[in-house]
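Only one protein chain is missing; all other protein chains are in place.
Right after this comes chain A.
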Amino acid sequence: MGIKWDEFFITGDPLILGSQIAILLTMIGAVAAITYLKKWKYLWTEWLTTVDHKKIGIMYIISAVLMFFRGGMDGLLMKAQTARPEMEFLNSQHYNEIFTTHGVIMILFMAMPFLIGLMNVVIPLQIGARDVAFPQLNALSFWLFFSGAMLFNISFVIGGSPDAGWTSYFPLAGKEFSPGIGNNFYAVALQIAGIGTLMTGINFIVTILKMRTKGMTLMKMPMFTWTTFVTSILIVAAFPIFTVALALMTFDRLYGTHFFTVSGGGMDMLWANLFWLWGHPEVYIVALPAFGIFSEVIATFSRKSLFGYKSMVFSILGIALLSMVVWVHHFYTMGSGPAVNSFFSITTMAIAIPTGVKMFNWLFTMRKGRIKITSAMLWALAFVPCFVIGGVTGVMLAMGAADYQYHNTLFLVAHFHYVLIPGVVFAVFAGLYYWWPKMFGFMLNEKIGKWHFWLFVIGFNVTFMPMFFLGLNGAVRRAYTYSAESGFAPLFMLSAIGSIILAAGFAVFCYNIYWSIRYADRNISSDPWDARTLEWSTASPVQFYNFAKLPEVKSLDPFWHMKKKNEGLTLFDSEIEEIHMPSNSWLPIYMGVIFGIAGFLLVFEWHIAAAVAAIGIFAGLIIRSFDYNEGFHVKKDEIHRIENAWRKTEGEVHDHVS
């Protein structure tokens, strides 16, 4: 239907040909390796059909690391292209595609799943629960995200990448100006992933409201739980807007409606408004959990409880509220008039207040603390000054009048990387170093971790600091090249060198994972950091039912007090009861696959085939409706055995921190 088969695979570009071959070889290699090692059954029963929040979390994190690699490659390609003036490495079309996929992948398929992965692993443990409220829905969320991410990623070898920016503004993103199918990938893949995210939001709201263990009132929740809770509320409040916006985009592109196409009375600015009505809260959806991670890490390694707990909670709520009323700051220059621009300037600047409160709280938490400089803590320390640079330049951008100068320049690009990289990437690295032993029962190497840290942080600053000045000098964003006379060359070169250092940092990180899997000591304490919250009160790696006996909470930092008073830590035989757990299910992965197929067909506008595939979706829903699997009970004997195993070794463990 209008799509020519000879355009199905993208041909004629050596870079893409290389990727196609690499993808093919990797896939063949993976299938061969799994078959050779006879791991299909293990993969299926332990991972693909799992409903265990910890394993789902780990799958999220693995996907996020892979996506970081993909998005990072895009970033490096762009940096290579602009390293010298008038380079011919990427042409303008290719550059357009790359910054589009880079932006989408980094935000939706790297930052989101990384944080949701950590949330999945940690939240039920922190609130003393055995799983999330809806374990099977949780698996569905993951598979929908994964399906959307894969659909989006294949666009560059099959069919063509979207090229209208991660914001996909109309009229550019409409059929008239982007006739290929690239932007269909944007509309459909993000829709699928977005539904998964919405389900995650609902799941965590109910989990946190209903499944906290005895004694854990709202104001005794750890900060990461709080931020996850508020983020989940933001997800439920904002993602449906994106769902609608994407659906309308799909209608415009596929069925000739006139929502955003200017002919027929549509309004292109309507898209911009809807996009940012979701898009700005989205920024906080990724930033808030990151703040939560830093709060945990800073408190643990300052060996003090978090300073100003209440003000932290209220500032999170304040940020969440304000984040819904600032969206116009993304298009001051589009002529909304001084009154509107002023209103949104003020609300935007107001966000600096609760954020500043949080900054001071973190600093005061460290004050007079006995700080331990671990890798995790290093990330938190570097976060503070780097994020402040991002924040202060944000306040500069918030001034509507001044924004006419900064708008659409690399100043803006530098700003949001200074917010997103310290605010999200540093946080997930901190979280990963911190919770890694909880997930896997061994630690990431601290020494390699420090190499990772220094390379990454230095590389990050060298990459993006010059962009501020380039932007102030007038270098526009999304431009694939510039003239030699512009005088931009030296700073662009510096920035490109920075990105290589940054990439080296990432490589060291991957090496650290490899090294630690092979060589790290498996005989570690279940509480290697001497931490404060409940996730550390159980085994590492965590047994599948999380807690033999649900802990009881009396105060903030409950595990810390349990250790100090030595109460609630021992498990008596008489306390062991049978535990009810949910069963695995093949439905979530089935739904992911069928959504992916239907989405793929829809992208290519093969409507009838897509409709046939959609029948599979309804079949899945019906099967789920008739599914009365009640889960299973873990027998006392088994609990006994598992608990004995880890509690016995506890006495003879090594402390790896000191």
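Criterion: a residue touches a chain if its C-beta (ideal position, glycine included) is under 8 Å from a C-beta of that chain, and two chains touch if they have at least 3 such contacts; residues count from 1.
As a working rule, contacts and distances are computed from a predicted model.
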{"item": "The complex's invisible chain, by UniProt name, from \"Electron transfer flavoprotein subunit beta\", \"Quinol oxidase subunit 3\", \"Fructose transport system permease protein\" or \"Dissimilatory sulfite reductase alpha subunit\"", "value": "\"Quinol oxidase subunit 3\""}
{"item": "Residue, one of A:M73, A:L172 or A:I202, that touches the chain absent here", "value": "A:I202"}
{"item": "Residue touching the undisplayed chain, where the options are A:G264, A:P338, A:P385 or A:P490", "value": "A:G264"}
{"item": "Hidden-chain contact residue, picked from the options A:M59, A:A164, A:L274 or A:A475", "value": "A:L274"}
{"item": "Hidden partner chain, touching residue among A:I10, A:A173, A:M223 or A:I241", "value": "A:I241"}
{"item": "Hidden partner interface residues of chain A, rising order", "value": "130-131, 133-134, 198, 201-203, 205-206, 209-211, 236-241, 243-245, 247-248, 251, 255-259, 263-267, 270, 274, 277, 580-582, 618, 622, 625-626, 628, 630-631"}
